[in-house]
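With one protein chain removed, the remaining protein chains of the complex are shown where they sit.
In order of appearance the chains are A and B, and numbering begins at 1 in each one.
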Amino acid sequence: MSKYKTFRWDKPKLSYLLEHKTLWTALILLLLCIAGAILSTGVGSQFIAPLDVIKSIIGKGSAMHDVIVLKLRLPRIVIALLVGAALASAGAVLQGLIRNPLASPDVTGITEGASLGTVLFLFFLGGQVSVHWMPVAAILGAYAVTAILYLLSWKNGASPLRMVLIGTGLSAAFKSISYMFIIASPYFLANRAMTFMTGSIYGSSWEKDVYTLLPWLIVLLPATWLMARHVNVQALGDDVAGSAGANVQKHRLILLLLSVSLAGAAIAIGGAIAFIGLMAPHMARKLVGSSFGGLLPVSALIGAVILLVSDLVARTVFAPLDIPAGVFTAAIGAPFFLYMLYRHRNQ
Amino acid sequence: MRLTGLFLSFLLLGAAIICSIAFGVTDIPIATVFDSILHYQSSIQEQLIIHTARVPRALIAAAAGASLAVAGALMQVVTRNPIASPSVFGVNSGASFMVVVASGWLGINAMQPLTLMALLGAAISGAIVFVLGSMGRDGMTPIKITLAGASIAAFFASLTQGFMLSSGKMFDQVLVWLVGSVAGRDMHMLVSVLPYMAVGLVIALALSRHLNVLGMGDDIAQTLGQRTAYVKWMASIAVILLAGASVAVAGPIAFVGIIIPHIVRYFVGADYRWVIPYSAVLGGVLLVTADIGSRYIAMPREVPVGVMTAVIGVPFFVYIARKGRQTT
Partner (left out) sequence: MSMLEAKGIALSYGGAHIFEHLNIAIPDGKITVLIGSNGCGKSTLLRALSKLLKPTNGEVTLNGKDLSTIPAKTAAKQLSLLPQGPIAPEGLTVLQLVKQGRYPYQSWLQQWSKEDEEAVQSALRATGIEELAERSVSSLSGGQRQRAWIAMTLAQQTDIILLDEPTTYLDLTHQIEVLDLLQEMNEQDGRTIVMVLHDINLACRYADHIAAVKNGVIYAQGAPSDIVDASMIEEVFHLKCDVIQDPLYGTPMIVPHGRKKAK
């Protein structure tokens, strides 16, 4: 078994099996993230060399570079990485849970729930309550739609097929309702809501965005990773998982909650950025296979890279226009997705 | 028996249209409604409202409702999927994206080219979903085609939103249209899309006998001597004409295509020679009635009728999804 590395300790009793390929893939992706982040930070209306970026980050840069790098650009870069990773992980969990590689927060209503939460917040409380509370509204929306979805899908347990069918229905309805409130809003709020529904990380800051999202991910990502073996056994079908002693319905609920929390937190900060939750796990599966322990971290890293690149393209190619990153992820996401599906249609 | 039912449905549609003309922000006595049809005088303000606003609106609602319902019925039998409909499978969102691009970017405002763009969009997205959903060894499973449809819908919705944001033009108008609305249209718009709808409906009626056979499954239909590919192609063309034309005139109205065929099958069974005409008439009734309701929800403001159908549609949708046998 030279393809694997086994970790075993006696005290405390610990044992894990890791595939070399997964380790290497994750490591390379991590380096790619870091390199991409540094390069991307340098690109903008004023170009800053990668070395100067690094200098600023470690506190040895010039004052002018420090302002641009640390104050203006880096928060947005970090947010791209975090939001991308969270969306990708949410998608990976959901695909394991629904047992279908086409599932994602975008099609199960979670995204639309978060959008409606935000739109309602802007419509009823906009101008009265600080927009810092907007992420809370988004998360509440995501949870609310998930609760509705889960209750409506329950009939001797929540079956994946019912969750998908009902999710698409809820998604369509929530979208209409969001639009209705946007129509009734004054222009500046409508524009803001619309930007949110498309997904943009324009103008991210440390305090407002990074420090809000980071704690969520620090808790949720490891928690999700610990659920890996339950995801793996569920992937074999409810009967096999049940007969192997898994509490299928309980784990399904926990996984759903983890997925919504990850997606909700990411959407609250970055808006309804589409297709990362669909694309990243798909690519990860091609790289490291479908075993969830490896799939999750690799998906997260791929998601981070995708959003980093998308945002870079969205803010530079059409400059001075700052296109919402969500438009770009959808524009590359859908054709990519079609191609992947076509190539692997029989597997 | 079924014929009587159909006749009654027509009466219902007539009544709904008359109510739609009479009720609204200004209620108009039924007598005046008839009066304005029989001896029209443009100097009387009520009659002017009737002619320029209420009548076109009612007829557009009836035509769009009929088209969407028939398109839904066709899709449900061809894909053998109870939740198939133009909105769920992304056909509407493809059509609306093309319309937004055509009017916002290319500056097209004439109804005729816009309709053609909508048909093109419907054809593109419909083809993608159909091919995507039926790829692979196990063919067109409900979960696969549903997810494919939802993904395509999400894709076109993102593009549409991004486009609107970056162009910044006609924000409100386009949005109202994006939810689906039949308000503020004139007769001319209906006249431009009516031929497409009529052709679609005729194809659907002509196909109905073949759909009964197709409904039993591809293999059985083929062994019975049906050229299934031909039937499916014709049905797809009809769906594109019907859905594309109704999106062009009324926007992507959701759920009509899903609700009506189910109600119809409940009453008349799965014989498509009856399902198609019944769907057309009752689809009209549903949308005209929903449109009347939309005027009263937030009086004096109007709610776009697409929101109404979505709100009516969700419980129904949930019911169908729960009723369906488990296939995974």
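Following the convention adopted for this analysis, a contact is a pair of C-beta atoms (placed from the backbone, for glycine too) under 8 Å apart; a residue touches a chain by one contact, two chains touch by 3 or more.
Predicted model only: the values in this text are computed from it and were never measured.
Contacts of the undisplayed chain with visible chains (whole complex): A.
Of the options A:I54, A:L72 or A:A235, the residue whose C-beta touches the omitted chain is A:A235.
The chain omitted from view is touched by exactly one of A:V67, A:L151, A:L226 or A:A319, namely A:L226. Touch with the chain that is not drawn comes from one residue among A:K55, A:R99 or A:K208, which is A:R99.
Take chain A: the residues that touch the chain left off the picture are 3, 6-8, 12-17, 99, 101, 226, 229, 232-233, 235-237, 239-247, 285-286, 289-291, 293, 344, 347.
Please note the rule applied: only the chains that are shown with their structure count from here on.
Averaged C-alpha coordinates give centres for chain A and chain B that are 34 Å from one another.
Across the complex, chain A is touched by residues 83, 87-88, 128, 132, 135-137, 142-144, 146-155, 157-159, 161-166, 171-172, 175-176, 178-180, 254-255, 301, 303-304, 306-307, 310-311, 313-314, 317-318, 320-322, 324, 326-328 of chain B. Here chain A touches chain B in the complex through residues 99-100, 102-104, 106-107, 111, 152-153, 155, 159-162, 164-173, 175-177, 179-180, 182-184, 187, 190-191, 194-195, 197-199, 274-275, 278, 318, 321, 323-324, 326-327, 329-331, 333-334, 337-338, 341-342, 345-346, going by the rule given at the top.
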